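For this depiction, one protein chain was excluded, whereas all remaining protein chains were kept in their positions.
A and B are the chain letters, set down in written order, and residue numbers restart from 1 in every chain.
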Amino acid sequence: MVEPTGARGARADAAAAGSTEAKADLGQGPPDRRRAATMQTRGLNLFYGDFHAVQDVDITIEPHKVTALIGSSGCGKTTFLRSLNRMHELTAGARVEGEVTLDGQDVYAGGIDPVKVRRMVGMVFQSPNPFPTMSIHENVAAGLSLGSGRVGKAEKDEVVERSLRGAHLWNEVKDRLDRPGSSLSGGQQQRLCIARAIAVEPEVLLMDEPCSALDPVATLAIEDLIGELKSRYTIVIVTHNMQQAARASDITAFFNLEETGRPGRLVEVGATETIFTSPTVQATEDYVSGRFG
Amino acid sequence: MEGQVEIRSPLVSRQLRGGTLPARAPHGVIAGSLALTAAALAATGAFGIGLLMALGTIVSCIAIYAWSRAVEGPRRALDRLMTFAIAAAFALALIPLLSLLFQVTKRGLPGLDWEFLTGTPRGVIGGGGAAHAILGTVVITGVAAAISVPIGIMAAIYLNEYGEGRLRRALTFFVDVMTGIPSIVAGLFAYALFAIFFGPGIRLGIMGSLALSLLMTPIVIRSAEEVLKIVPNHLREAAYALGTPKWKTIVKVVLPTAFAGLVTAVMLGIARIVGETAPLLVTTGVVDSINTNPFQGRMQNLAVYAYSEYRTPGVMKQASYDRAWAAALTLIAIVMILNLVARLVYRRCKTEIG
Partner (left out) sequence: MPEIRVEYQEELEALEASALGGLDLVSAALSRTLEAVEHQDVELAQQVIADDDRIDGRYLEVHQALIALLATQAPVATDLRLISALLHVLKNVERMGDQCVNVCKLIPLTGNEPPADEEMVNLILTMGRQTRALIAQSKRSFEGRNVEMAQDLVRQDDAVDNLNRECFGLALELGDDPDKREWAMTMLLAARAIERIGDNAVDIGEQVAFVVSGLFREFEDASHPEP
């Protein structure tokens, strides 16, 4: 069988892989329908030092659904996303007030280990960032080798294959797992990062503009993948591209700044269909219609 | 809109092509200027290589500028003039280095024989080799590196990954100050420290290593810190997002990514200390026999050996001087080999970032 190349190949492959993956997953041990987590925030306020970046966010992120966060630049959607897996506090001076719960448990409560939180709430970033010193195999298994506990080689191989299949990348790289992660194209690298993220079996997957560095065909391949992944995970995706939010998400949340210098706020959240056909708030209407940037 | 007239600005030249000098013009100009200057100097009887070079350079610069300006225009003429001037400056900077290498090779090569590399002066009057010095240099430098590298790299990791605020700024400041310590001061410090415990007159290989490590550590710290800074933050974030603790991120992601650069940092440090003479004079002493134990007795090394062969030559003076030159050449060779090794390691282990 000729190996399809590039992103076009990825789409063809995705179609082919989708059916084989369904069979593979049903045949193996763990059930395909994992229980994904619900996340909720209450009165969430985010600060960078004295600067109030995000104000009073109350939102429920529903399981097995894709929630898209949209809004103009600087309105705090990435800041909000990073607060969900306790990455916000990594910035010097960053501060969190309010509650963020994962299946009812407050992740910011005293005594909670942020490292453990990040295992349960994974993240995929804007520019694909595979570890340059590691091969494809090692990259996908990185979550296991960088975590606590030893994992045997056979188990690692199995996890790598399962994750790469889940990310629709297995067929393209199965013959070159030893090659460095950076030898792949942009779209493939991003799928590699997704495979790496799902290898540790998180309950929630956060994606910060995952397609903004990719060409249109690779973007559509990733969107298809996201649509598939939601059956196993809860997904939150930040995007600048409104059409992508419209295509790929079930729920859309619109963040907005009243003016520069003021904190960003959650203006409206609802079913994507409703937001894009009859939004209730005028500001949402203006933003999605492109009446203002 | 009626009567629209297209206005062509007369100031902007519409020509894309301009006149050009022939391809070999600069070479011709240099050759011609040198010839002309040489002739002029010979005629006035003030011929000298230095004068020839200096005047020849000036004449070439003037000539190329004038010619280019006439043919190509002022902008390109200035470009050519600057190219010449920069090339001349570069050549000027190279002269001492080349001359040094030439001299050392010329004078050191004759003395560089098997006897030199394997023999010692022990029991040989006015002769022998420098095997003890070579070994000594290797041991002393090795121990100094063994002290400096872990401390230096860990300090760099602290400064780059963990440090913040006042403490970090203070540490950086002191490290910068340490890079400027005169080497004799480092040597005296090491001597004084050991003299407290063992009395004056103590001479040990380890003291030399300690002094050298004082000089090497700040270099390693600063270079390593720069290398660690270059590791992109998004790699760390990728590891954090997988639920990796910070220390593991550093050990398994940051350090491997920066590995090639860290090797270079260490090489830079070694290059700094391998030829240091002053601190070793007061700490390791002079001895004629091989000693590879840094904790026991004097140890000879190439730098001090070259100095002592020159200062106190044996009966056959020329042979001693030859050996001194050969020792210097060996030192240069060692540094060069280390550098090549470092480059090879860098090329093989270099990770393409982003």
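Quick note on the criterion: a contact is a pair of C-beta atoms (placed from the backbone, for glycine too) under 8 Å apart; a residue touches a chain by one contact, two chains touch by 3 or more.
Being a predicted model, the structure only gives us computed values, none of them experimental.
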Chains shown that the absent chain touches, full complex: A
Which of these touches the unseen chain: A:S73, A:T260 or A:S278? A:S278
Footprint left on chain A by the chain that the document does not show: 242-243, 246, 275-279, 284-285, 288-293
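The rule we apply is simple: only the chains that are shown with their structure count from here on.
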Roughly how many whole angstrom separate the Cα centroids of chain A and chain B? 48
Sites on chain A touched by chain B in the complex: 85, 87, 90, 92, 115-120, 122-125, 127, 129-133, 142-143, 145-147, 180, 182, 193, 196-197, 200
Would you mind writing out the residues of chain B in touch with chain A in their complex? 164, 232, 234-235, 237-245, 248-249, 252-253, 256-257, 259, 351-354
